[in-house]
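All remarks here apply to the structure that follows.
Only one protein chain is missing; all other protein chains are in place.
And now, subunit A:
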């Protein structure tokens, strides 16, 4: 592994290696000294062209726990706002000797381009509506932690699949790991090519819920919607929101996930989000350990 750009690039063994490594690293977060010397002297650059709190902080915490030096770069207030191109920004980072570049960008494919311009490893922290592989890894990690397995698990991913990089990465990773994914969304919020994805598709949430072991609610990404994808927020919520009544249809061991940030009352009701069967808070903690594992496996050794 040199880069982590798409969840689809990971083989089953590589994905399991990341999850197993994360499981060992999770113990570090329980210690009083939450730091390992492993990446001492290495530099990790967080290159964020889009707003993000949890992902940037999560990568920063992960790199710092491994003793790497972290440089945070956000497009706002940088030379990007003066018109600098991605390539020139990349060359600047290259000159600073970045061992890993964590990039979030509004354009799908930006991390892929970047990987051709820098010598270090590139980690995709979300590119446009394309992919967000570390989110998928932490979701898989959280599922395995709660339910003990991934093989044969029935996972429903519900909501705005069209604009969701989380959904695409999850479908690719979970199918590699042997889980059965069903996407549930109104037809307008499904991508055109969805029939080629390794998953099932349904328009009817109520039919899918009783069989699901995991329900992953996606955020309705109003900021990416410049057309009318559904008549009103209220109608969307009625048909595709996870409220108390729908929650009751789940079997007793099923869990509810959300990649955050949530629109409470829209895709998920506050009551469901705060229930003990929701993993939303532990997903954040797991994010740090999974990202530590990814950074360690990518730049901890010599990649020759």
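A few comments on the model shown:
Here is the rule we go by: a contact is a pair of C-beta atoms (placed from the backbone, for glycine too) under 8 Å apart; a residue touches a chain by one contact, two chains touch by 3 or more; residues count from 1.
Definition applied: contacts and distances are computed from a predicted model.
A single chain of the complex does not appear, and UniProt lists its protein name as "Bifunctional protein PyrR", one of "Multicomponent Na+:H+ antiporter subunit C", "Sugar ABC transporter substrate-binding protein", "Polar amino acid transport system permease protein" or "Bifunctional protein PyrR". Interface note: of A:10, A:25, A:143 or A:190, the residue touching the hidden chain in the full complex is A:25.
By the touch definition given at the top, subunit A reaches the unshown chain through residues 17, 20-21, 24-25, 27, 31, 33, 35-38, 66, 296-298, 300-304.
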